[in-house]
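Removed: one protein chain of the complex. Kept in place: all other protein chains.
For chain A:
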């Protein structure tokens, strides 16, 4: 009897060990404030930098009388077409232009008009359908052509890297410049510059 009990206990213990299920609680995802440094940070351009840059540029543009002080609101294109990333930071420059355009459009409240040139093919397809009679004319209006723009945003991201071989500390100076160009004259009516230098030893990979 004793032998049978011992065998039963041993087999139960062994069957417990045979399970592949790890029933430990995992580490949950954590939401972080996009405008402050997060738990993972390095020397590259991060969310707080995108927010800070676009916020600064937006406020500065709203205080420029050449852009917002006109009796007829100017038409402006803000897209990624003429923004160049010449820095060593891996960053999608659409994040800058999209946030800037959207925040400006909300804040301007009609003081600037934004031309969606990146949607021009979508607009043209609908215009063609209307003019071919495939669909009716809509309810708003008809225009001879799509809107031409008065100004367009250009810009550049550049950087300068340095590394201390003894400590492994990496330093990166980043410069982000934006310029608003008059699309008839070619003059620059507004400029904005944002610069920062970060140093870190963390082994962070940006993707």
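As a convention for this text, a residue touches a chain if its C-beta (ideal position, glycine included) is under 8 Å from a C-beta of that chain, and two chains touch if they have at least 3 such contacts; residues count from 1.
Just so it is clear, contacts and distances are computed from a predicted model.
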Per UniProt record, name of the chain withheld from view ["Fe-S cluster assembly protein SufD", "ATP synthase epsilon chain", "Fibronectin type-III domain-containing protein" or "Phosphate transport system permease protein"]: "Fibronectin type-III domain-containing protein"
Of A:107, A:149, A:183 or A:199, the one touching the omitted chain in the full complex: A:107
Hidden partner chain, touching residue among A:68, A:88 or A:146: A:68
Hidden partner chain, residues of chain A it touches: 35-37, 48, 51-52, 55-56, 58-60, 62-65, 68-69, 103, 106-108, 196
